[in-house]
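With one protein chain removed, the remaining protein chains of the complex are shown where they sit.
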Amino acid sequence: MSDRASAGFLDSVLDRVGSLRTAWRDIAASARGVLSGGAPRPDLPDDDVAKLRAQMLNCLDGRGGEVGARARAAELGRTYLALNPTGRERFLRLLAEDFDTDADAVAACCGRLTRAADAVERAAAQRALRAALTAPRVTLLRQFNALPEGVKFLVDRRAELLASGSKDPAFQALADDMRELLANWFDIGFLQLQRITWDSSAALLEKLMAYEAVHEIQGWSDLKNRLDADRRCFAFFHPRMPDEPLIFVEVALVNGIAGNIHTLLDQSAPIGDPQAADTAIFYSISNCQRGLNGISFGDFLIKRVVDALASELPRLKNYATLSPIPGFRRWLAREAESGGLLLAAEAKAIQAILPEADDDNADRQLLGVLDRPDWVEDSRTAAVLREPLLRLCARYLLQARAASGRALDPVAHFHLTNGARVERLNWLGDVSVKGLQQSAGVMVNYNYRLDHIEANHEAYRSEHKVAAASAVRSLARVS
Amino acid sequence: MSDRASAGFLDSVLDRVGSLRTAWRDIAASARGVLSGGAPRPDLPDDDVAKLRAQMLNCLDGRGGEVGARARAAELGRTYLALNPTGRERFLRLLAEDFDTDADAVAACCGRLTRAADAVERAAAQRALRAALTAPRVTLLRQFNALPEGVKFLVDRRAELLASGSKDPAFQALADDMRELLANWFDIGFLQLQRITWDSSAALLEKLMAYEAVHEIQGWSDLKNRLDADRRCFAFFHPRMPDEPLIFVEVALVNGIAGNIHTLLDQSAPIGDPQAADTAIFYSISNCQRGLNGISFGDFLIKRVVDALASELPRLKNYATLSPIPGFRRWLAREAESGGLLLAAEAKAIQAILPEADDDNADRQLLGVLDRPDWVEDSRTAAVLREPLLRLCARYLLQARAASGRALDPVAHFHLTNGARVERLNWLGDVSVKGLQQSAGVMVNYNYRLDHIEANHEAYRSEHKVAAASAVRSLARVS
Amino acid sequence: MSDRASAGFLDSVLDRVGSLRTAWRDIAASARGVLSGGAPRPDLPDDDVAKLRAQMLNCLDGRGGEVGARARAAELGRTYLALNPTGRERFLRLLAEDFDTDADAVAACCGRLTRAADAVERAAAQRALRAALTAPRVTLLRQFNALPEGVKFLVDRRAELLASGSKDPAFQALADDMRELLANWFDIGFLQLQRITWDSSAALLEKLMAYEAVHEIQGWSDLKNRLDADRRCFAFFHPRMPDEPLIFVEVALVNGIAGNIHTLLDQSAPIGDPQAADTAIFYSISNCQRGLNGISFGDFLIKRVVDALASELPRLKNYATLSPIPGFRRWLAREAESGGLLLAAEAKAIQAILPEADDDNADRQLLGVLDRPDWVEDSRTAAVLREPLLRLCARYLLQARAASGRALDPVAHFHLTNGARVERLNWLGDVSVKGLQQSAGVMVNYNYRLDHIEANHEAYRSEHKVAAASAVRSLARVS
Partner (left out) sequence: MSDRASAGFLDSVLDRVGSLRTAWRDIAASARGVLSGGAPRPDLPDDDVAKLRAQMLNCLDGRGGEVGARARAAELGRTYLALNPTGRERFLRLLAEDFDTDADAVAACCGRLTRAADAVERAAAQRALRAALTAPRVTLLRQFNALPEGVKFLVDRRAELLASGSKDPAFQALADDMRELLANWFDIGFLQLQRITWDSSAALLEKLMAYEAVHEIQGWSDLKNRLDADRRCFAFFHPRMPDEPLIFVEVALVNGIAGNIHTLLDQSAPIGDPQAADTAIFYSISNCQRGLNGISFGDFLIKRVVDALASELPRLKNYATLSPIPGFRRWLAREAESGGLLLAAEAKAIQAILPEADDDNADRQLLGVLDRPDWVEDSRTAAVLREPLLRLCARYLLQARAASGRALDPVAHFHLTNGARVERLNWLGDVSVKGLQQSAGVMVNYNYRLDHIEANHEAYRSEHKVAAASAVRSLARVS
């Protein structure tokens, strides 16, 4: 949440607790009264920490019932937002350290469970243990759910914690608690699929531009082009954060599987007829809320969108992505060290265009060429690189594994988990700076073939088997 | 859910998984395939139980990702609804007994926690323990959240379990698990307040008539009268059960605190001017979903409604209930056994109108009179009973306690917890059959005085102190 | 508008001119000031008429611009509603007589048109003439369009005028002016088709019950049955009267063309599967607003509904009505006077069951039997009457004509104009009191065969040719 938005939040909490204000002014006042010396100072010195601790305890003790508890939680949120970074860290540390589970209580419950004589006692002991394992800070954070914008408040706090990159176990445990709480609230049952069009609100579209993470949106006319008649855009929303998209996908309706992102994004290209299209290309999927990291919506989004498209446009036969290969160059660089990337003929071809190279290691030469900002504009160079890079890319996608056995490339892992297969590699599919830097200009299509999804998913999940079209499989085998 | 509604559910699950059907037919088919001998038999004999167990395991193992899991859950729901009562009991028993927590795993986690060397290990062990304490059946039930009407399905299953009155610990534990799950989903942050008027849908109004639990609605014209210009009706809804009210309250806008329910419900009474009213009388609050027993919305509803009314009608000064005293006659009967209910003068007055009574115990005579169906129509009798019954009623409300120390009367306990005070007793406030049977015709006003709510609530919560108007306090002290 | 609704209107005009009130209090006040002696007396004596005339003139002279004019119109409406019947008649007479077109001005314009020298002069003269032909009362009435509920106010005034049955030419001219104005506002382009279901508002459903004009709705459960899964109900609404249906149609989804209204309305009948139905039966069409008499929506409604049904339920093949024959018995009675209704064999059969009849005129005997309230319950009588009545009914529908040449039966005329054909006669299709009284128990299906509509419509419109199935045509020819 930006500073200005935070200021808005301050007002909105005050204002809409106004939905509880008329009657419960006293509660709010007494909630405020806890910090009776007035608002805490921005960097939250020790004596303000003490007052804040009291305020948090107050929030937990159930005085004033549900309604009172929520008013107190709003007051806590207000306090937080008025703090500077130092104050905020102290606030979170207080929450993390002083409101953790009570180790003794947990141990006692474990003991009681061990001694349980029958099913009834065991059930009771388990219940008690579960309760003891719920940190007071979780109870406290939960109260934000009922506040206007309270859910967004928590999501933003977790985003801050993650962004801080802190290795402090207390902070990590707090972020974990938040994750569990949010995972509950953001169960896919609550998600609402909305189609986004040029008729959507400007405020929402502005957010889309900010959140787009794959192919940056250049401005309103670029965005309008991505929402034209031959495009579709869908997002998930949550009822408690109705103005904030969680994740969105951009789709182009075309004929045949598209291989070039620039063609898709060309604003001067003629508009296709969606009714005549046979293929839906998912060319951009962006998560919008960093605070929801680790809570996954993408698989569900893709499948809901496939359903929506299938029912709107019965002629569609293919559902495929046009995706970057973000780890490809990094992998190339690592592999080059152990050598043996290029076949003899490939190495020779490269050296033919680099006669004056003083390093005769072809693999390193390859990396060197890729480092040049303009290699792609030299058609001869591009022609020479085409074959080895596509081959290596196929190998990367199909064979490179993380320690856990999953595909090394994160985008590949995502789509393979969802049951797609590696369909086709596209030479010079993305020659933007980012596309060259990460993917050496190559793009890949992952194909969601509806009657193979289950089997692909299963094979990948259980044996890490990567499904791929035979052409890609052959390419990966060349040696 | 009625049988017909259940049948509708069957279709709707099939139909709207249709929202996932186009693409995921295979998953649904394989989900069904588990019971490959076709649908299970209605009473679920042992071999069908075995197949069902496999189906449930399948549902848990994560095959097919989130989407597959939900399709399998829908199939389980479908299976359940096709069973007869015997089959249903077996289904639930299977769930309760075979999908409980793994005691060994829990014990192991307890051990690991004991041995944890530092904060990081402790946090990890706690996380593991929390996971082990989540019964597989809970994971399974959670998947219903994403199904259309899946939440209602769970609510209805819990209602069935509660209605069965089973003392079986397995069933009680299952009902408890459901309660916890539902409490999470029905957090007050998700509740939506809706005003209900004669412009609401007939389908909803029909449900209101069915759910009204305090003063039965006699038909459409009675209902229309309760929704007229000088009335308000509000209900809470949940986004996952949009057609089902959770709880609703009926309010009359009047001048001065109303003491007679028949006046309020009189369809021929003139319609008051809501803008001129100074008092809002909450005369009926009904919970609609038995399956949500133990998850409380009433306090929050009343306070949200007070806010809504205060902002619509700035002239309102009083917010009070007109409530039954459901435990009064039961308490009278019990107290009569130990004697000493009536003061001497009261006893004499009663005996004066009952000269031929062969039992000369005035307390018992009092009970006897109250048992007559028509005592209320005899004005002399009514006049004689008035004073002692009001006095005893005051004592009942202010002094009678449950073992836990809370007010014995459940309605009193509810409003006292919310911070209201006992304001006034109303003689012959409800002379309906039910009103006479439970409350001896007396009604009571609980008054929500906004600036005393917090203090009243606190005093009752911590010391079981019952707030009451001085007139009622005096009455209770007469002896 | 009922009295209570009128009172509501008074308030609403005051209240919602409130939408213009904050700022324009003065205008409203001065508008009221015209009747400075306070509100007019209920029977509007002469001096109040004079004041009212001034008020109307004020309304016309454009002072205060559009906004002022509307405020004055609201004040006029308010005045009207406070009058008693005498006062109301005087109000309308004043409007009709004193605010008619100016005959001299019209004559002058006619003269100017005659003398026009060229196209430009002619166009100007025509414009002037058109203006002169617009009665001031029309300008005045037009201002009601901008008032909340102003359109309904005019519709209700026209309904009053029509209901009065006055032959006074001034009133008839006023009613005509209203018709023209309303016809403009209620152009079919403005009509909004809404499906009505059990989820519609109770307030709307209550109106439906009141407005149903063909087969009376017996109460809420009858209505619910008519809105069940195998039924459809559609109505037209107007944006300026959003709470008032203009016309609605009830449709049953069945297999084969239905012939019996009691079967359709039977609440205990099982609910059919709408997806499996091949036939849509339009069994009731009711106009709701008497004040819109002469402005026809029926044809457009039927065709819009056919479209809506065709797109929802692609299996539908037949669109037909099940209709009463309201003029049949009246026609029978008239024809009986000239004799020759019954064929010899038919006459004999009737006399066989009426041996003791002292009138030996079989036609009159037939009428006599039909006058008996219970003939339909005697199966022998019913059997004897079946053949001659169906034969005569066919003749009535196909051959009986009004002076203008159109079909004598009004319902037949409506559907024939729309392009339907007479499909089938149904013996004892409606044995309700009304059905026997008007239609001798017979019902008829009009069939909308989509590819014949245009030709049928044209043939009926130009040559009064009645389209009919061959079986009905044969029946009509028997002699």
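Quick notes on this structure:
Per-chain residue numbering starts at 1, and chain names A, B and C are given in the order in which the chains are listed.
Throughout what follows, a contact is a pair of C-beta atoms (placed from the backbone, for glycine too) under 8 Å apart; a residue touches a chain by one contact, two chains touch by 3 or more.
As the structure is a prediction and not an experimental result, all values here were calculated from the model.
For the chain that is not shown, the touched chains among those present are A, C, taking the whole complex.
Annotation: of C:Arg130, C:Arg315, C:Arg334 or C:Lys348, C:Arg130 touches the absent chain (contact as defined above). Contact with the chain not shown here comes from a single listed residue; of C:Leu57, C:Leu81 or C:Leu113, that residue is C:Leu113.
Remark: the omitted chain is touched by one listed residue; of C:Ala39, C:Val67 or C:Ala471 this is C:Val67. The omitted chain makes contact with chain C at the following residues, 19-24, 26-27, 30, 62-68, 70, 101, 103, 106-107, 110, 113-114, 119-120, 122-123, 126-127, 129-130, 133, 142, 145-147, 150-151, 169-170, 172-173, 176, 184, 187-190, 239-240, 299-300, 303-304, 306-307, 310-311, 417-419, 450-451, 453-454, 457-458, 461. Where chain A meets the chain that is not shown, the touching residues are 198-206, 220, 224.
In this text, only the chains that are shown with their structure count from here on.
The chains in contact with chain A as well as with chain B do not exist; no chain meets both. When you average the Cα atoms of each chain and compare centres, the chain farthest from chain A turns out to be C. In chain A, no residue touches at least two other chains.
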